[in-house]
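A protein chain is absent from this complex, but the other protein chains hold their places.
Labels for the chains are A and B, by order of writing; each one numbers its residues from 1.
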Amino acid sequence: MSETIFRGPPDGGLLIAPLDEFTAVYHRASGITHLLTEPAPQILAVLGEGASSLDVLLERLGRDYDLDDGTREALAARLEELVEVRLVERT
Amino acid sequence: MRHDFSVRIGPVGFRIGSDWRAPITELESLYRDYPKPHDGVADFTVRLFARRSWRRIIRPSVEIGGDYMLPEAAPLPLRQGLLAAEMAMNLQMALGARRYLLLHASAVERDGRALLMTGISGAGKSTLATLLAARGWRFMGDEFALLDPATGLIHAFPRLISLKNEAIAAAESAWPDARMGPLLPATPKGDIRHMVPDTRAITAMDTPALPALLVFPRYGFEPETRPVPPAEAFVRMTQASTNYVALGEAGFRALTGLIADVPSVAIDYPDGASAIEQVEALWSAL
Partner (left out) sequence: MVRAVSDARLLARALADPASIVGLDADGWTRLLTMARAEQLIGTLAMRLDGLPMPDAVNAILADARSAAEHGRRAALWEAEMARRALFAVDCPVILLKGTAFVAAGLSAGQGRSIGDLDILVPRASLDAVEAALLAAGWEWVKPDPYDDVYYRRWMHELPPLIHRDRDRMIDVHHTILPLTARITPNAAALIDEAWALGNGLSVLSPENMVVHAAAHLLADGDLAGGLRNLWDIDRLCRQFSDEDPDFYLTVMEAGHRHGLWNEVGRALRLANQIFGTPVKAYHSPITVKWDERPKDRWFRRRITARDGWGRPTRPITGLAFYVRSHWLRMPPAMLARHLWTKWRKA
């Protein structure tokens, strides 16, 4: 079974404006403005390095943040939410 | 069309055509000190027309048309033709404005800086703007403030001020010298009377201002002032803007820029005098 790959918008496909604990994100392809809280902006940032699987994303996040045991499940759930609003594509 | 009239309000030029003389006569009178559209070419066209030719004369009923239309908008009786014209112009702005981000806010200016007041109907943004104008602020508009995405500046849109119900008597006594349109009783929105902004508002309409303070007023409460978190202010402003989505990227940059550069404050107030005090205090503290 091949692994699910997650893909974010292409380079330059998002405009990002941090506000407070919310970040406003403009998705250029759709023209839709999203309000995201942590860790969604961070997830989109590491996805920007290239489409990848859940585990690779986890690794990238682990570079910059301290991750604890529940993180893999939490990341999967956050990715689902991003897929739901069409910011991330699952292939 | 049989009768027509053109006028410029701030940067926006309108051409109004009408099957009847009366609304045009009223518009010509109330807008007599306003300029004409740039280069003689209006940005938006509005039509006041009779659905059937005999409806021009028998129980005359004004339908609204123009570049941008809502289907099934109910017609108004001819005696409310002025209201029909104003509503039609608002509709063009709401549906068709692209060059500026339309903020549903009143605006006044002092020393080249703009104070914006936004909120639902009845929150008091219109009344507060006219009160501040009476105290020396330059009136920029009571309904729409235009934010230029290219410069971040606020442009005035000083259309006729639409007074409703109790506000009519209050305005008549507060500004006995103001020019007013006819009293329009029992419109779909209650009693309405239009007030012409003061001379200074009209002559200064082409001078933009740098936004400096964004206020969310709430009428009928004990005085209180509190900051509004940026994300909340951002969301409320997108809801308050009819063309945020249509402007796409430019709208996003303009609005996030406004929220980042300008403090957002909520004020609760029991009466006009209190609100003025609170606003002046906030302004001096900037």
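Some notes on this structure:
Keep in mind that, in the parts below, a contact is a pair of C-beta atoms (placed from the backbone, for glycine too) under 8 Å apart; a residue touches a chain by one contact, two chains touch by 3 or more.
Nothing here was measured: the structure is a model prediction, and the numbers come from that model.
Only one residue from B:G40, B:P71 or B:P176 touches the chain missing from this view: B:G40. Residue-wise, the contact with the chain that is not shown comes from B:G13, picked out of B:G13, B:G124, B:G141 or B:P230. Touch with the chain omitted from the figure is made, among B:P35, B:P75, B:G248 or B:P263, by B:G248.
In the full complex, chain B touches the omitted chain through residues 1, 13, 15, 17, 37-43, 45, 47, 65-67, 98-99, 246-248, 250. Residue-level contact of chain A with the missing chain is found at 28-32, 86, 89.
Basically, only the chains that are shown with their structure count from here on.
Centre-to-centre, using mean CA coordinates, chain A is 41 Å away from chain B. Those residues of chain A that touch chain B in the complex are listed here as 15, 17, 19-22, 24, 26, 28, 31, 33, 35. Those residues of chain B that touch chain A in the shared complex are 229-231, 234-235, 238, 244-245, 248-249, 252-253, 256, 259-260.
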